[in-house]
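Only one protein chain is missing from this complex, and each of the others stays in its spot.
== chain A ==
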Amino acid sequence: MSIFRVERQVNGVAHLVMDDSSRKVNVIGEPAIADLERAVTVLESDTELRGVVLMSGKPGSFVAGADVNGIAAVTEREEVHALVRRVHAVFGRLAALHCPTVAAIDGICLGGGTELALACDSRIASEEEHTQIGLPETMLGIIPGFGGTTRLPRLVGLSTALDLILTGRSVDARKAERMGLIARAVPAAWLIEHAHRRLAELEKRSAKRRRDRYRARGFMAWFMDVSAAGRGLVLSRARSMTLKRTAGHYPAPLAALDVIEKGAGRAVDQALVIEANAVSGLAVGPVCKNLVRIFLLSERAKKDPPVAEPSPAPAPVRTLMIVGAGVMGGGVAALASRNNIDVRLRDLSPDSLTRALQTVRSLANERARKGKGGARALDAQMARILPGIELTGVRRADFALEAVVEKLDVKRRVFGELEVRLRPEAVLATNTSSLSVTELASGLARPERFCGFHFFNPVHRMPLVEVVRGRKTSDATIVTATRPDSW
């Protein structure tokens, strides 16, 4: 079965297209590696080739990473080591190809995908929001082991490489361009044209200088990334900060630091040997196994239908009514408005509304400070919330959440008021942490659209909602409440 296609273009350029027809997204596992070996052989034999563009056949998605199920299954260190060395070999052949190579990234590009792109001479990426490039391996208890730990510092310099590898965060194309991770951020519509243009630029360079590589700009960059004293300082700072953050419980970031330090100054081939040894040990260790398990469980929670098949389609939630603007109500208002949901926030007490709005603003400000959206995003988020002391604007809500005091009679009164005003198909939910959902539902005219929807405090930090099914709650209600992409 073919995962990589080689498509020869009229201008002497080949497109190396990754498109695993058996999956929704491309991942790097054993089958992909085996097929890449075959495809690279084809490219190697084509002596008239002027260049190669590595791209994905999946619209809006590049490569999601390594096959995490594979990591979960493997138990033998030797098995990991053999696969890693095999990947090193074939990525090395791609890197050593006789003609220039450019990765054209559009969509998610993580872990093994980034490492595959790093094997190319140069990279460009679409500036679309869905393009996110990163090396999240340390979050799964391993290090980038398909050449990433070795190749990244050579491309972006020591401090930027540490930033990306130790945090595991991903960046958009503009940021990646500033970091030197890609050569250019371009509109997705012109991605292939720009890839060809980039190949033409690389063609003009001599074969030895073809690969993009790190050049320190300015004294500070030179000091921290090139000079021995500065590098030592950066590494020891990173080590002590990592120890402080992980309290010694997570071996992966420290291993990454070791590999980078030992690999520096060596030839890529020798550095990869160090990288392979480190990742093989980590991948069969208990920390990695647990982190991978958590990851797979949360992925499954996103995908698995919460009710028996065939499950009804979830109703989109565009407008949320929240009754009660306390700590929980305000927190949910912040979360929902940040996710483009219009919020009608109602509380009898203007002071509660004031505090809730101040909370939303300060959370949004914090995000703005961290560079996630500027003043305009903050303004748009605030404008999605309509605070009020009267119970109006209920009919527009697709979902109504009660977050008032934990008293049965108070809550029942709120449900009664909401029920007569809500559209019949809207979901009615309670944020109760202690009262019985079935009991709360008694007395409702439509108990089937009622469920528990319990957030944890602080809402913006706890990515967890407990959806509680009452005895009469319908499947459709549960599906809408658990649908992850609308929240």
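Basically, contacts are C-beta pairs under 8 Å (C-beta built on N, C-alpha and C of every residue); 3 or more make two chains touch, one makes a residue touch a chain; residues count from 1.
Keep this in mind: contacts and distances are computed from a predicted model.
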| query | So which of "ATP synthase subunit c", "ABC transporter ATP-binding protein", "Peptide/nickel transport system permease protein" or "Thiolase family protein" is the UniProt name of the chain that got left out? | reply | "Thiolase family protein"
| Per the definition of touch given earlier, which of A:Thr41, A:Thr75, A:Asn290 or A:Thr354 contacts the omitted chain? | A:Thr354
| task | From the listed residues A:Ala189, A:Ala313, A:Met382 or A:Leu408, report the one that touches the chain absent from this view. | result | A:Met382
| task | Just the residue numbers, please: which parts of chain A touch the chain that's not shown? | result | 319, 342, 344, 350, 353-354, 357-358, 361, 380, 382-384, 386-390, 392-396, 421
